[in-house]
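Every protein chain except one is present and positioned as in the full complex.
Note that the chains take the letters A, B and C in the order they are written out, and that residue 1 is the start of every chain.
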């Protein structure tokens, strides 16, 4: 048992920390702290900053342009990025499609697409969920029918995050209508500029626009845009769901949120005393802190196990379940700490030139609501419990 | 909307209060407060005290010897008994078999058994659960086979509360082995002195003896001991489960427990200050008190509805679920308030002539453990949720 | 003991529910909400005509209600359709004007909109630490300080303002035109304002007004709790309905036992919340009013969060969208906790009773 990082890892951490200190613009960290939506430009700038250092495609093998890190190094990198309030990397090309192409793509696909992901030339988005196929992804209905050298796609995808910025989309489509459920699905790459594609924004609960519906009407896609075998797309979907799960616990983001809550509780006053001196509120913070400290170790234990076994086990679902619960609790505490100060709809106060809570807290209630998504997407916590019940407990 | 009792009800309450004050022996209330097991004699004495006043068979119609109370009066009576720390009435004859005989029994059965229940001559116990049939009562296996003028019973019952004191037992037995599940079950009365019956104590988690296993080996019972129709025993079982549900919320017992917890928190000290001045503990008490105050009203609302509709609806399962959760929480708080003082196994300290906590708290940890049963028996809270889901939500 | 509404109250409830369901459906509500003035003047007048305001005061003050149960009936109906109109201020102001035996015809008829200004940024719940203060000037007084979270303040004609006078809380009337009012919509759709007072002329209504203010707060809490019960009933019904119709893995998701039990647990908490709200309403105006108001607000805070979060989780993504009404109901439930004292604040008031 040894919970400390090796000397090499500590040197690596210092290198990351120093690169971030020197290269991460203050405007970005401020925007991240405030928690509103980032602009497309900011996300692209951050992409460039990382690529300059070769730290972009952190899970790609070295030969494809990855940095060749160990899982522990990736963990350290993610933790340091959170610590520095760096933007989140847009994951669809780098962490999702990239590994899929490396595993399942043809040489031509790799040669063409991977460099364009690295350069930022292609902004990818994801076409998985459908209105009738959420937790039950296998029941998707979007059809791709072979017509000569093309697939002709009809259907509707939803929850397409940042699809409004995207150049390309990777989709799961049904290519064999006769086959049952998981069978008969294929993984297809589509250019967003193809005629017949319409992107409609979905306004979220808190008012923001980060996801979209994508409609396909007779969209013609060259046959060579199929990845892997026809009708074997489910294999790819499963690969994506289980392949890369570092960061799933969101420990870094929860640490950010804990610091924020503590700072708020020191600043906010309740009738003459600091909120942090209210034992009921202090107890809530302390309890969340205990849970988070435990989660840090649970996260490292799973990381260590994955590193030893070469792949993460079903227990990583624990990270998703408990990680989102802890993070959501912290978001609740931030809103609670502000009390009525969290009530105004973001944007109105600046116009009235009225300051409410501490600087940068304007989006706190919105963030609480927006973050309810984390226990729903990427396999809801209910699905995660089903997985654990079956795979870990064999019930 | 009017939450107050009528003048008549208040006069009734005063009458109950005054009778209890005059007739309930201090030795009994002391024993109830301490929460150890009551002696058989105490339970019998209490039976006599109530019967003297005609307040024993509170749910029987007047013509059979009941007091002719409204549901509200019964509620008031139960609440006052708790308030006075009266013993619980042994329910098997009075509240379970009595109503069954009144509804389903022959005239001869009523004439013979009901007066013996009232006089206390017959102490009844219940033969329902079996090792393989708990929540799934319908899967019971105890067989009763007709042989001339007798039923011959073979099998095993369990969780028979106070069976060690009982003269008679009412049983659900399978009388048609071919019929499926609920069909083919009959309700049969058995004298505990019949040859072939063996009662074995079950020692409970906290060390006490209140339940038993009852084994039947070729037990011969006269055919006239069948209640209702042959193979229709399930109708009676259901009648019992849904018929009489006042008191299911256990509000009176929770009020006792809340008072106890408050008294303990005022007496116990944690490093120089009273436990009640510890905000974390005070918050636990206050939270339980809020839940209990709400439950008081929920209880009255369901009582009112039952009185208006003539029968309780499926929503009464809410009383069972939440009532047991609140009561168990209060038992947890009592143990928690005592801290290490709750640790000794009851009985040892008196021998060493060492006083620990406040008088009468010796059984507190035992009571916490013993009370875990309340969310399991009488239809576990899981079964109650199934009922509500189906009957109230139609899911 | 009687848990039925009186015939009059049942009629009021029915007519409000019918009116709001017909004339203030969620599409209209979302068009009014989230943007100033968060208010529909025509609908406000119609609500007044239906008696929603007259129900807030007793006959002696010109109304036809005024008990906790009357307030609860009105606000439960408002909750069912998430009506963003500035009714809370009216309910609290009516309470104050009744206590002071002041004329409230303009309030009850809907002609004048009242808002009650109590909270401050550093004293959002507990008014002991209030810093806004009054000094005598000429025939009247002037007030200085900032009042926060004045619900309905964005459209109020008249503010009833709490301020310190000679070391004790007093109540003043301030005309909207005389003060700086910064209105804004809130996360859950209704409007509020900051009231900036800087030597602002005010009319003294009552010195040593602590008890009157407490009574108004208790009435406001009954209103909010009843509103929350209305909101929760709709959320629960919608969720159960969704469980019956939404299919995944080939069956309605309501067939999954986990969701069944969680829907039952929601129901249980809602019934408990309804019960404690009834209790608080019944005690309003009596010696235990504050204690039971605190209990109700504490339980509503907990139940509201549970119901909101479970409704979103059990719906999945759809409830995360602006388009699906449950998202707005969930926001109301969660944000309501910070009005007139949150879960913890009210628990600490009950704890104070314990220690005594």
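FYI, a residue touches a chain if its C-beta (ideal position, glycine included) is under 8 Å from a C-beta of that chain, and two chains touch if they have at least 3 such contacts.
Predicted model, so just to flag it, every value in this text is computed and none were measured.
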item	value
Missing chain: touched chains present in the view	A, B, C
Contact set of subunit B toward the excluded chain (per top definition)	129, 132, 134-136, 139, 158-159, 202-207, 269-272, 278, 280-281, 284, 332, 335-336, 338-345, 348-349, 352, 354, 356-357, 365-366, 368-369, 372-373, 375-377, 380-382, 385
Footprint left on subunit A by the chain that the document does not show	1-6, 9, 72, 262, 265, 276-277, 279, 282-283, 285-287, 289-291, 293-298, 300-301, 304-305, 315, 318, 321-322, 382, 385-386, 388-389, 392-395
Where the missing chain touches subunit C, by residue	256-258, 260-261
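Basically, only the chains that are shown with their structure count from here on.
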item	value
Rounded Å distance, subunit A centre to subunit C centre (Cα mean)	38
Whole-Å gap separating subunit B and subunit C, where each centre is the average of the chain's CA atoms	42
Touching two or more other chains - residue numbers and ranges from subunit C	259, 347-348
For subunit B, residues that touch 2 or more chains besides their own	279, 283
